[in-house]
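What you see is the complex with one protein chain gone and the rest in place.
A, B and C are the chain letters, set down in written order, and residue numbers restart from 1 in every chain.
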Amino acid sequence: MKNKKIYKSFSDSVKDIKNGSSIMIGGFGGSGGQPTRLMLALRDLGLKNLIIISNVAGISVTTGYGWPKNITPVDQGIFFETKQVKKIICSFPVTGSIKPISEIEKSWQNGDCEVEIIPQGTLIERIRAAGAGIPAFYTPTGVGTIVAQNKEQRKFNNRTFLLEKALSADFALIRANRSDTFGNLEYIGTSRAFNPAMATASKITIAEVNEIVKPGEIDPEKIGTPGVYVNRIVKRKLKDPYP
Amino acid sequence: MKNKKIYKSFSDSVKDIKNGSSIMIGGFGGSGGQPTRLMLALRDLGLKNLIIISNVAGISVTTGYGWPKNITPVDQGIFFETKQVKKIICSFPVTGSIKPISEIEKSWQNGDCEVEIIPQGTLIERIRAAGAGIPAFYTPTGVGTIVAQNKEQRKFNNRTFLLEKALSADFALIRANRSDTFGNLEYIGTSRAFNPAMATASKITIAEVNEIVKPGEIDPEKIGTPGVYVNRIVKRKLKDPYP
Amino acid sequence: MKNLSFNNDPAPRLSRNDIARKAAQFLPNSSIVNLGIGIPSLCANYLPSNIEVLYHAETGLLGYKDLYEGEKGNPNIMDAGGNFPIEVPGMVFFDSIESFNMIRGGHINITVLGAFQVSGTGDLSNWMIPSRGIGSIGGAMDLAENTPTVIVAMEHTTSTNIPKIVEQCTYPLTSKNCVNLIVTDVAVIEVKYYEKQKSKLILKEKASGWNISEVQKITNVELFEE
Partner (left out) sequence: MKNLSFNNDPAPRLSRNDIARKAAQFLPNSSIVNLGIGIPSLCANYLPSNIEVLYHAETGLLGYKDLYEGEKGNPNIMDAGGNFPIEVPGMVFFDSIESFNMIRGGHINITVLGAFQVSGTGDLSNWMIPSRGIGSIGGAMDLAENTPTVIVAMEHTTSTNIPKIVEQCTYPLTSKNCVNLIVTDVAVIEVKYYEKQKSKLILKEKASGWNISEVQKITNVELFEE
């Protein structure tokens, strides 16, 4: 039971992802918590029509957002440079100012991909709902804005709310610090972000980790994702230059 | 800012609870995670018409459930012996077999109180929703049973779900291992249970803890309830005989 | 507790421990399992040696194996039955929100539950005796409704030999069309769903000395053999 989840290489761990698959990519945006090696392995498959679900996306390369200054960033833009994406669902796909322009904005301008922009709290709650067996919930966020278009509205206690539905995916690529051989994951600091929720909301969850240890080596009080949610684990090389 | 939350005694910390207040009591049932000293302080106020929200309730005294064998249990029954409760909302108020009978079942038989029984997953999710700004959500649990009576039903992807609403309270009495002076709480093992959700869902959250430490003494990766949710902290005496 | 036994029985019925032993044979390797209280909780004692599973408890615990006996144990590590599991490496703790996300989201692979009644369409009643007027739901409805595989482990009849496998449950329901397998003291019966909310009961195994017509006598729903 213990070692079936461990994959030898990033490329092995993603090779059953197909044209048209929906893929959650964890982290917040920025380098901390981002499954950078899994993203590169996915990009190298050369697939088409992917549906990508992320939070902040494509901003790091354009502005250095959330990366150490001495490292050239990698972000969701890698899938757009190569026209692999049919649609991205995210909360923050373009920079605040009009320039510099991100790969995602370029693709959108060229009509190569669809961009669906969702308030961050609604996005994470929709992902959480999918993992938690909740098909839909009401939220106050977005009422009276274009986010409310074509959505059911309803009053509770005289305040208006929107009906939002669960959001799941075929695959989740996530990042953690350490995993034990059961797939129990330990995170560091703000690198949790979207990773724990996405782990629960996909058919196959693949975790990129710095280290794989024996059960019991991670303090059970510090496990952020129970192994029940993790299908595959891949260890990074020692001293990977990416954070 | 740091020390305003610390109360010197359990009785001080609960003295503004009033007749008719709604009160969440944390833990799962059993001794671990139960705010036993806060419960006793509340009982001693001699209030009436309380609304109590708990999970497993009143079972420990009747069966020893979740208590070490050498200690006489205390549980939610203490509020029923003294007829302080108008209504209890919980998932597990009576034992599996007809005897022995709990204080809650006695009160219910005598018509002294109302007992509302909710599936455990629905109860915790309703409490969570209240803290998370979600007024209502759909859940599959209870469809086709008496739990579905008078509830709105709706299909998503051809499966039927019930609409369930957020559940909040005036006060939450919760239990943790340690608190720092900001009110950041650390839990041990399964003593989390209903405590973290209840902390978010009440107007005033009061935490009973074994120890109060300086900020930074609890590993930030192990804080189960951020201090933003905790209004009052009360430290137990050293070597309290209750677990 | 003695085995149930009645004058017309062709052979002894299984003990509660033997029902648990039989039910435990249906737990797949590497599965995440939640055991209900009563007979189901005994399954943990009879897991085949070549099978490894992870137990989930509603209290917020995944990965325990055995329980402390007697005076031992830590009240801060409790299962849903109020027992104190022994700490093992790889055990995980979480709060009740997460515990029921796992259940409601279908991440627990299989649950073994007790029952007052099971219907021919897989409806389960296991939380309230009608004459009592009050009962405890606990996590039973969440588990029964949302776990992909539900095994019922129970005695085939009441202590007065009244069938518990019935056309329609007369006890308050826990969940409809949820039961996949019924393991009793005289038989193993599969609830085979061939259409939404329709099913047949397939008699898969009989206790030693019992044949289908003898099992049928104490079963209120028609049994089929494959």
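We adopt the following convention: a residue touches a chain if its C-beta (ideal position, glycine included) is under 8 Å from a C-beta of that chain, and two chains touch if they have at least 3 such contacts.
The structure displayed is predicted, hence computed values, not measured ones.
*Asks:* Using the touch definition given at the top, which of the shown chains does the missing chain touch?
*Replies:* A, B
*Asks:* Where the complex has a chain not shown, which of A:A193, A:I212 or A:V234 is the residue touching it?
*Replies:* Counting the whole complex, the residue in contact with the absent chain is A:A193.
*Asks:* Which listed residue (A:N3, A:N70 or A:N157) would be found touching the missing chain in the intact complex?
*Replies:* A:N70
*Asks:* Out of A:M24, A:L38, A:I51 or A:I118, which is the one that touches the chain we can't see?
*Replies:* Answer from the full complex: A:I118 touches the omitted chain.
*Asks:* Please output the residues of subunit B touching the missing chain, sorted low to high.
*Replies:* 1, 4, 128, 130-134, 180-182, 184, 200, 214-217, 220-221, 223, 226-229
*Asks:* For subunit A, enumerate the residues touching the unshown chain of the complex.
*Replies:* 28-33, 55-56, 59-60, 63-70, 91-96, 98, 105, 108, 115, 117-122, 124-125, 128, 139-147, 187-197, 224, 243
Convention: only the chains that are shown with their structure count from here on.
*Asks:* Could you check subunit A for residues that touch two or more other chains and list them?
*Replies:* 132-134, 220-221, in rising order.
*Asks:* What parts of subunit C, by residue number, touch at least two of the other chains?
*Replies:* Within subunit C, the residues that touch at least two other chains are 93-94, 100, 103-104, 146.
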